[in-house]
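Just one protein chain is left out here, and the rest sit where they should.
So, chain A:
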Amino acid sequence: MAPAIPTDALVGPHPSYIEVAKPYMLQSAIDKCLSDLQMKESREDAMRLQGVTWIDNVRRSLQLPVRTFNTAVVYYHKFRLLHGEAEYNWADASAAALFTACKIEDTLKKSREILCANWNLKIAPGEHLSPDDARFENHSKLIIGLERLMLESAGFDFRNRYPQKLVVKLGREVGFRKEAEGATAWNAGLDLYRTWAPLKQSTTTMAVACVELAARLHDMDVVEQLVDRGRVGYGKLNTSRGQVMETLLDLLDLYTHHRPSTTVGPLYPLETFINIRITLNQEASAAHIPRYALYASDKPRNGVEPPSPLTPATPGTISPGTAAPTSAIGIRGQNGTVRFMLDAARARGEKVAVDRYHKAEEEEYEVEVPVTVEVEAGGGAGGGDRRRVR
């Protein structure tokens, strides 16, 4: 029996569960979330594309700026990584994401206005309703209810990205013409939000990738003019070929598989995208650039292969901050308060300090104990008995 640790002498803090906001998530973490939710790839694609299109259409009709679109889409993506399909309707999630984003980006719109705008998009101008129409009443409350879940899914992290401005600056820097390459880069930026890139990449990486893709689509001499050159050099911009490549390939995946659902896609034939893809694949193979960036804990150790993006990583390589399974929202609250933090290092430090109170320290060690052996018929063991003392 373990000697009792006098834990009544040490009263620890009330147990709580810390949810750390992740400013970035890599593909392996995203895939793990989706597999935990048992979300099929084709279904996920469809929901993702429909949702982003919904948000884009409604935000345009409400005259909301693109930064609200950016924030709304990111919330929509993050929400879908934590909530199973059966829990909600994707259109409601889109509306709630947009509603939340409006508040965060200070471009306020009432939930009724958002629902009304969506409704009016589908009917003739003569029959347009006004937002205070009673039919939006209940739905509007539902959206407001979802707002809290949106904020939780995003971990109350309000650090938002706005790559479009950088796309414009970079485009001008490398001599794009506004109506040609410039417009393509801008639209590629919007399409980029239909992929997972905004969760994975920094603002700079996203902007650089859009600019490069636009240049390739317009047959500019990309390598000579803008990849890692001068004022748009990767060192200065603090990105890397690997990150840019992953983003370019994400975009090309989107264009090759879902061309009609994008803004830039329909403007070019499928072959164009396939050709660009081939060129980039060749570059990536030659330079040994992995398709997806890996966490440090994913990297191969002792010859163990890193988990491929489609298979869930083994437990133990998943960070404690990774999203918990579907019903975790409820479960984690059962063991104590749920707290949201932004600083991962601080959360780790706190965990170490708090664990001292919550884990009884146990040691196992073996001790040789001399025992007077009462010699029995069979003869005892020589020497001492070995007993395990805990």
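The criterion applied here is as follows: a contact is a pair of C-beta atoms (placed from the backbone, for glycine too) under 8 Å apart; a residue touches a chain by one contact, two chains touch by 3 or more; residues count from 1.
By our rule, contacts and distances are computed from a predicted model.
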Among "AP-2 complex subunit alpha", "AP complex subunit sigma", "Elongator complex protein 6" or "CID domain-containing protein", UniProt-listed name of the chain not shown
"CID domain-containing protein"
Using the touch definition from the top, which of A:Thr100, A:Ser140 or A:Gln164 touches the missing chain?
A:Gln164
Using the touch definition up top, pick the residue from A:Arg148, A:Lys236, A:His257 or A:Arg356 that touches the left-out chain.
A:Lys236
If the hidden chain were put back, which of A:Val66, A:Leu82 or A:Leu192 would touch it?
A:Val66
Option from A:Arg148, A:Arg172, A:His257 or A:Lys351 whose C-beta touches the chain left out:
A:Arg172
Mind pulling the chain A residues that touch the left-out chain?
22-26, 29, 59-66, 106-108, 130-132, 164-166, 168-173, 178, 182-183, 186, 201-204, 231-232, 236-239, 293-297, 318-319, 321-322, 344-345, 348
